[in-house]
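The other protein chains are all here in position, but one chain of the complex has been omitted.
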Amino acid sequence: MEIRFCNVCLYPETKPDLHFNDYGKCSACIAASQKDEGIDWDQREKDFFEIINKFKLKDNEIGYDCLIPVSGGKDSTYQAYFMKHVCGMNPLCVCFETTKVTEIGQRNLDNISKMGIDVIHFKKNYNAYRSMVKEGFIRVGDEMWPNHIGIFTVPIMVAVKFNVPLIIWGENPQQEYGGPLESIEKNKLTREWLEEFGGLLGNRIQDMVGVEGLTSKDLTPYFYPSDGDLEKTGITSLFLGHYFFWDARKQLEIIKEHGFEVKEDGPVEGTYTNYENLDEQLVGLHDYLKFVKYGFGRATDHVCIDIRNKRLTREQGLELVRKYDGNYPHYAVNSFIEYSGMSKEEIDQIIDSYTNPVLFELNDDGSFARDEEGNLVRNYTIGG
Amino acid sequence: MLKCRVIPVLTFNGFALVKTKKFARNARMVGNPVQAAKVYNARNVDELVFLDIYASDNNRKMNLQMARSIIKECFMPVALGGGINSIDDIHDLLAIGADKVVLKSKIIDEPEFLNEASNVFGNQCISIAIDAIKEGDGLYYLYNRKQKKILLQEFLWKIKGYSFGEIILTSVNNDGMMNGFDIELVKIVENIVTVPIVVSGGGGEPKHFKELFLETNIEAVGAASIFHFTRYTPRDLKLAIQEIGRAVRLVEKDFIPLN
Partner (left out) sequence: MGNVTSVEKALKKIGVSSTITDNQDEIAKADFIILPGVGAFKKGMENLQTSGLADFLTEQVIEKKKPFIGICLGMQLVASDGNEPKPIKGLGWIDGDVIKIKSNLRVPHLGWNEVISKNENSLFHDFQKQDFYFIHSYHFKPQDPKYVMLSVEYDGEKVAAIHKNNIYAVQFHPEKSQDFGIALLKKILDQHA
């Protein structure tokens, strides 16, 4: 099976929304070049402050002048730090907690309030959410599905209810991970953006009504606020990454000085880094599902970012991908067994149903071939 | 009363789900077809169409393993198309559970194959895909990758005499653009053919579907981009179609707020 890879980084053509130019360079790399050369960051910074100054509270006022969705992860921690300590705003942070929070994730979440910021921690209906986690896993091969919705709808719902129109998001994933070029220009996170790029995999919240008896009422926080409410509040969602050069590693160093912890005992499952996706026990499963569907995992994502930021060569990246991409996520699967009540056989069967039979080797009996470590065998060459 | 059908169309490039704009070759990668099938089955959609759009170009057949995994998830009718060239090809697809097959490239040069296929399998299983492109001269032509200039009406009159069950009509100009259907095209075709027609290409929001069903006598519509990239589900479109007085099939169990 011949798969085309980007000439610069290691993204394969199987990645949703990715495309290549005539020179074999992928849209993520093109966006990165624009970051380096094509963008007037001084102007963007000016634009940013011009916008937020319209919302900034005066010294003799109380209230919140911006809202930041946080997860306890490094990006949102940086956003919170930046808005409070650099821009001098008075943010309200809203956390839609992850599915199964890790200890370090919880500490990092607590740390945000220790940075001197109010945080609303939304403790969701455990049963409704769990039903959606299971259904998301079975129906679209993503146990994090309800999380993709919740992290968007809940902060916006709070923004509407608390009347805080300015919402600050982090990087534009389409910019960092390579979406259609038109989407990279989108500086605003709107409902349309969520539906197109939010990772919903074709499923919508309406489709969850009736699952394990769920009613629309049970799913209240997951329905996007109405267009009317958004307009009335004047919701303005900005991607910080559109206005400032996004450098995750640099930002990490800054927040480490403000209490952010990284994983000291080894990389996060599915990749080689120890500072990304720290907060979710199940992230390895989500990433593995991505791998079986498209042939690349989280390690590839991180390698590509490091290649674009000139911290790795393509060859060095290749080695890391070979070592870390696509390894069966034992830790996450065990956590998922505990959380969902499903058996390992059931879980593996579902994973198999999403494994692309064109990308991976099959045995004669139609089952997927595995190596001595129990991992799938690619029938394409990484890197092309 | 026969209900108007809303039919998701899945286009496949050999290993993944993709979406084209104006039938251009650099299709947008959408993702995994099996999960799409599962979502649509959970939604109780009327039917599903699954096409391997580069099969004929690349001289290959539909990947049966993939087709099988998709059909496994579907308890509604499924039409499969892409690279169908022979009676055996059709047999293989029907054998794995397809309800209809969609023919395109083969019938451009060999329309008599339609009669041959209908004789063996019954004309109900034989659908044909007609892609129409409006050129600069304002006329519609049959879109094909064989560099043949075929006037659409001529082709329709010719094909009318052969035996088949349904036409899937797609506007190449409006494909993936989400800016409305080509009503002029639909009117031309529905005045010539007498079999059911599924109209596709350009549906981007509920109002486009209302317009289509108000201004033509069409009974079935196909859509893809709207489901991949926007908030709208087949249910939203059916409610819109119902609003203008056409009958649709709605399987409602619980209350769902307005989208």
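The letters A and B name the chains in turn, as written, and every chain counts its residues from 1.
Please note the rule applied: contacts are C-beta pairs under 8 Å (C-beta built on N, C-alpha and C of every residue); 3 or more make two chains touch, one makes a residue touch a chain.
Worth saying up front: this structure is predicted, and the values here are computed from it rather than measured.
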Displayed chains contacting the withheld chain: B
Per the touch definition above, residue among B:64, B:96 or B:150 touching the missing chain: B:96
Hidden-chain contact residue, picked from the options B:46, B:131 or B:236: B:46
Option touching the unshown chain, where B:66, B:125, B:199 or B:256 are the choices: B:125
Residues from chain B at the interface with the omitted partner, ascending: 1-5, 44, 46, 71-72, 75-77, 94-97, 99-100, 118-125, 165-166, 194-197, 219-220, 249, 251
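We take it that only the chains that are shown with their structure count from here on.
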Separation of chain A from chain B, taking each centre as the mean of its C-alpha atoms, in whole Å: 34
Residues of chain B defined as touching chain A within the complex: 14-16, 26, 28-32, 34-36, 38-39, 42-43, 63, 65-66, 69, 227-231, 233, 235, 253-257, 259
Contact footprint of chain B on chain A as seen in their complex: 1, 13-19, 138-141, 180, 191-192, 195-196, 201-204, 206-207, 209-210, 215-216, 223-224, 293-294, 353-354, 356-359, 362, 366
